[in-house]
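In this view, the complex is presented without one of its protein chains, the others remaining in place.
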Amino acid sequence: MQEFNYHRPITITELKECLSIPGARILAGGTDIVPRMRQGKFSVPALVDTSGVKAMRFIEDQGSEIVLGALTTHQEAADSPLLQNINPALVTAAESIGCQQTRCRGTLGGNIANASPAADTLPALLIFDATLLLQSLEGERRIPLEEFLLGPGQTDLLEGEFIHSISFKPMIGSWGAAFIKIGKRSGMAISVANTAVAVELNDKGKISDIRIALGSVAPTVIRCRKIEQALLGKEPEPALMKEIHKACQEEISPITDIRSSAEYRNHAAEVIIHRALESAVEQAKERGR
Amino acid sequence: MKTITVSFLLNGKKTSVTSLPNRTLLDVLREDLGLTGAKDACGGEGECGACTVIMNGNPVNSCMIFIGQIEGTQITTIEGLMEKGEFHRLQKSFVEAGAVQCGFCTPGAILTAKTLLDNNPHPTDHEIREGLSGNLCRCTGYNKMIDAIHLAEQGGLDD
Partner (left out) sequence: MTDRFLTVGKSLHRKDAWDKTTGKALYTADIPIENLRVGMIVRSPHHYARILDIDKKQSLEIPGVLAVLMSDDIPGDKVFGPLIPDQPSLARDVVRHLGEPVVLIIAETKRAAQEAANQIQVSYEPLGAVFDPVQAAREDAPQLHQDGNVITALNIKDGDIEKGFQDADHILDDTYTLPRIHPGYMEPETSLAVWGEDQTITVWVSSQHPFTDQRFIAAALDLPVENVRVKSGVIGGAFGGKEDSSLSILAALGAWAIKGAVRLVNTRRESFIAHPKRHPAQIHYKLGAMSDGTFTALKAEVHMDTGAYASYGPAVAAILTETLAGAYRIPNVQVESFVVYTNSPLSGAMRGFGSPQSHFAVESMVDSMAEEIGMDPVQIRRANILKVGEKMFTGVTLNETANALPICLDKAQEIMDRFRAVEVSPGKKAGVGMALAAQSMGLGANVPDDSTHRLEWAPDGKVLIHLGAPDLGQGLAMAVEQITAEALGLPYSQVESLPLDTLDRPNGNVTCASRMTYMAGNALIDASEKLIQDLLAHAGEILEVPAKMLVYKEGQIIKEDGKKLPVVEFLGRLAEKSITLTSESTFSFPYPEETTPQGLPIGMPHVLYCFGAQVARVEVDPDLGTVEVTHFAAIHDVGKVISQSGVEGQIEGGVATGLGYALYETMLRKDDQWVDSFTEYLLPTSKDLPTHYESIILEIPEASGPYGAKGIGEIPLVPTAPAVANAVKNAVGVRVKKLPITPERVLGFID
């Protein structure tokens, strides 16, 4: 069991001060950090518990943008009628995480900062081009989520910084967004592959905007620009599977690990992209009516 | 490493504990407070639900919560479920439906079921399966637990 000094700030100013302690690490829901620390997998000189910081737990419609406090729990995201309207993929993703016990503890900010390649909320945020607001004693900066994720467990978060909130712009027009994951069992499933797809259809019914993100097929959750490019401007029809297959081969090279094989992940990614696309297109058509 | 003092409401009583901060709620319940109804089955990894307690109305794995994180919260453990010497309807229904075998997962499952019924008084089978999915059980195959939850939500228990 690791030893550390414990801090429990209440205000965001106090949080900034606590995190300026060299090596300090933030503790949000703890669903990842607590077990890992107990197994001795990492140690920190100071742990900064955010359970007292109420100001970072919100879901707000700020007009042009939706802003989510980093300490919003997965359960809160899953239960949000606002998010259901603006980003249904995120709601599905949040609902699919772990179980009741972990959803009501785990936070969106924690899911992002852990930067697991298998994280479920990340694809649903990436397809909305989500931006993070990072703060520290030094000041604050904004960074696109896509640039923030550097590798498994690696992010652009600097010493002393924390994720304050996540923001993204709602889609407009005839759009739809869906999330699909494959786990090894139904309950408490960790993604073997997951995807979020957002699509916008123009008045001719062709794909005028498409965003695809995949999880568990690369060192980070990724946006799939090549597949997006291959589908842009096309009519959404079953034959698109071929395009997806071709572009997917170029785009991703997953690994074999304890959970699944590279071959299966490659294949499954294509299938779920296609299915998520179908679901998103259906929503888009519904909105277009 | 300095100790910390944490105050919270435990089974309706104001409680204050002093502990090293690297201990979990489960450690403190079992080792300091003598409340051994919450169990450790997965080794503190949040994978089994045997240590489930209710925190501010939500089921949580007490093995994944450092003790500092419970400051100001309301915690209910299985020991606090009886009211005025009366068994909770879920305790009765679990016994009645034969949902208890080895019993190691029972406290966690009952507490999870309580939060489920508090939020959704008449859940479907599907909702019960979803709600219980964080509580592993090797003995029952869950069927009788689902029966027990229906028995509790529909009333009709013998007193």
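The chains carry the letters A and B, assigned in the order they are written, with residues numbered from 1 in each.
Definition applied: a contact is a pair of C-beta atoms (placed from the backbone, for glycine too) under 8 Å apart; a residue touches a chain by one contact, two chains touch by 3 or more.
These numbers were taken from a predicted model, which means no experiment stands behind them.
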| item | value |
| --- | --- |
| Residue, one of B:Ser19, B:Thr73, B:Thr115 or B:Thr140, that touches the chain absent here | B:Thr140 |
| Among B:Ile54, B:Ile67 or B:Leu81, the residue in touch with the chain that has been omitted | B:Leu81 |
| Residues from chain B at the interface with the omitted partner, ascending | 30, 34-45, 47-48, 50, 77-79, 81-82, 87, 90-91, 94-98, 100-107, 110, 125-126, 128-130, 132-146 |
| Positions on chain A where the hidden chain makes contact | 1, 39, 99, 182, 184-188, 190, 257-261, 263-264, 267-268, 271-272 |
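To be clear about the criterion, only the chains that are shown with their structure count from here on.
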| item | value |
| --- | --- |
| Residues of chain A that touch chain B when the two form their complex | 1-6, 8, 27, 30-31, 34-35, 37-39, 47, 49, 51-52, 75, 98-102, 104-105, 186-188 |
| Residues of chain B that touch chain A when the two form their complex | 1-2, 4, 20-22, 24, 44-47, 49, 52, 58-61, 63-66, 68-72, 112, 115-116, 129-131, 133-135 |
